[in-house]
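Only one protein chain is missing from this complex, and each of the others stays in its spot.
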Amino acid sequence: MIPAGFDYVRPSSVEDAVAALAGGGEDAKVLGGGQSFLPLLRLRMAYPSLLVDVGRIAEMRGIRDDGDALVIGAMTTHHQVLTDALVGEHTGLLAAATATVADPAVRHRGTFGGSLAHADPAGDLPAVALAYGVQLVVAGPGGRRTIDTADFFVDYLQSSMAPDEVLVEVRVPKLGAGWGFHYEKFQRTAQAWALVGVAALVKRSNGTIEEARVGLTNMGSTPVRAAATEAALAGANATAEAVAAAAAHAAEGTSPTSDLHAAADYREHLARVLTRRAVGAAAGI
Amino acid sequence: MTRIGITVDGVRTEDDVEPRLLLVHYLRERLGRVGTPIGCDTSNCGACTVLMDGVSVKSCAVLTVQADGSEITTIQGLAAGGEWHPVQQAFHEEHGLQCGYCTPGMVLAAVDLLANNPDPSEQEIREGLEGNLCRCTGYQNIVKAVQSAARQMQEAGQ
Partner (left out) sequence: MTDTIEAGAKAVGAPLRRKEDAHLLTGQTSWTDNLQLPGMLHMAMLRSPMAHAKVTRVDGSAALARPGVVAVYTGADLGSVSIPCVWPVTPDMVAPAYPIVATDEVRYAGDVVAVVVADSNAHAVDALEAVDVEYEPLPAVVDMEAALADGSPLVHADKGTNKCYYWEFTGGDYAAAAAKAEVIVKRRFIQQRLIPTAMEPRSVVCSPMGASGEITLWSATQVPHIVRVLLALSTGIPEQQIRVIAPDVGGGFGSKLEFYREEAIAALVAGRLGRPVKWTESRSEGYVSTIHGRDQIQDIEAAALRDGTLLGIKADIKADMGAYLQIITPGTPLLGAFMYNGIYKMEGYHFGATGVFTTKTPTDAYRGAGRPEATFALERIMDELAAELGMEPLELREKNWIKHEEFPYTTIAGLEYDSGNYEAATARAKELFDYDGLRREQQERRDRNDPVQLGIGISTFTEMCGLAPSRILSALNYVAGGWEQATVRVLPTGKVEVVTGSSPHGQGHVTAWSQIAADALGVPFEDIQVIHGDTRSSPNGMDTYGSRSLAVGGIAVLRAAERVVDKARLIAAHQLECDPGDLEFTGGTFRVKGTPGAETTIQAVAFEAFTAHNLPDGVEPTLMADSTVDPDTFSYPHGTHLCAVEVDTETGATRIRNYTCVDDIGNVVNPMIVEGQVHGGLAQGIAQALFEEAVYDESGNLVTGTMVDYLVPSAADLPWFTTDRTVTPATTNPLGVKGVGEAGAIASTPAVVNAVVDALRPLGVTDVQMPCSPHRVWRAIQTANGGAA
């Protein structure tokens, strides 16, 4: 299929992109790598009037060390994230989850920022971002602002960014020593979206779990934290039994959908099992 | 219309294109490079995979305007000076194709895979090709072809 017609601009700065978006009216959309958006255009499930291609804005690409955080440009591709030494060293969970996103060709075009801005709860990276507690820097007509991940994912395919805002970069905190991580993705085929995914970050000291952060993929209209599990893990013994007991609460507060591939109660069950496995792996148990 | 310039299989062209024109349609319909086929409309199948600035992309999921300034290698440009790429040769030797429709994309995905990982395990090959669907071979001979190409490329490199 062929997309319906649209206008196209390719600004070279964030400011120009914001201006173009503002001038393009309500059907103007930002085009990143396009790996989620182009299939929607081809199936004529989207009819933008204007696409503002931010793919060549230098400021929005690349990864830099900013002390207590890595700053990842929104247009940094999954492939760049996956192969970046800083990411591997400081934010291993992000690298591990990014490796499971789509396939190599899609990872060459698809971007970290695009995945977050798309706000698909079935995407792998929103849950990871939530677990890290990243901060998202967005630019709009009124200047730039920073949004906490906890406030970013509002609803299905909907973030708290205004339609005239552009996601510029993402600050991923370095968690420091003692943290283990694991992304557990459960899917029907390698190409399929995750039925459920669990992003686990666990800080262990000696025989106890000091802190755990657990993000869940596809367990509701937005990515969610398994808050009850996190609470149960804080200060718990680093044992399989304690992890299993905590993971039994993983589906609390979630509201997964029933669809073609899984019913809601099955998703809740999977969340419990996969959380046990993810936390166990992250804690080295 | 948007002005673009693209180098395809070593030949530079400039054109005015509609922004909605997909790269694969540009290759096939404007340039007549019909060796790159289209197998789906959701970027699942990978039949249209080409190399863009040296890395694999699905040319149905790239707008031509996004490819402005890039260098594209299609299956028709892979054989340098008429000599088959080791991956093409290995697909022939190992019977890694039947109907051949997925083959252009599969070969280019394999070229990209070996560029990133010259000595992949069977599992790494399978995961590296997960974005390319084949309905004929059951993939086993494709895996064998990539293993064989890896060996030959390593030997040639030494």
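To keep things simple, chains are lettered A and B as they appear, and every chain counts its residues starting from 1.
The rule is simple: a contact is a pair of C-beta atoms (placed from the backbone, for glycine too) under 8 Å apart; a residue touches a chain by one contact, two chains touch by 3 or more.
The shown structure was predicted, so the numbers you read here are calculated from the model rather than taken from an experiment.
Colleague: Which displayed chains make contact with the chain that has been left out?
Modeller: Hidden chain contacts in the full assembly come out as A, B.
Colleague: Sort through B:Leu114, B:Cys134 or B:Ala149 and give me the one touching the missing partner chain.
Modeller: Answer from the full complex: B:Cys134 touches the omitted chain.
Colleague: Of the residues listed, B:Ala47, B:Leu114 or B:Met153, which one is in contact with the missing chain?
Modeller: B:Ala47
Colleague: Write the list of chain A residues that the hidden chain touches.
Modeller: 1-2, 4-5, 39, 42-43, 186, 188-193, 195, 260-263, 265-266, 269-270, 273-274
Colleague: Which chain B residues would touch the chain omitted from the figure, given the whole complex?
Modeller: Against the left-out chain, chain B lists 18, 20, 28-29, 32-42, 44-45, 47, 74-76, 78-79, 84, 88, 91-93, 95, 97-104, 107, 122, 125-127, 129-143.
Just so we're on the same page, only the chains that are shown with their structure count from here on.
Colleague: Counting only Cα atoms for the centres, state how far chain A is from chain B in Å.
Modeller: 29
Colleague: Would you pull the chain A residues touching chain B in the complex into a rising list?
Modeller: Residue list for chain A touching chain B: 1-8, 10, 31, 34-35, 38-39, 41-43, 51, 53, 55, 79, 102-106, 108-109, 190-191.
Colleague: Quick check: in the complex, which residue numbers of chain B touch chain A?
Modeller: 2, 18-20, 22, 25, 41-44, 46, 49, 52, 55-58, 60-63, 65-66, 68, 109, 112-113, 116, 127-128, 130-133
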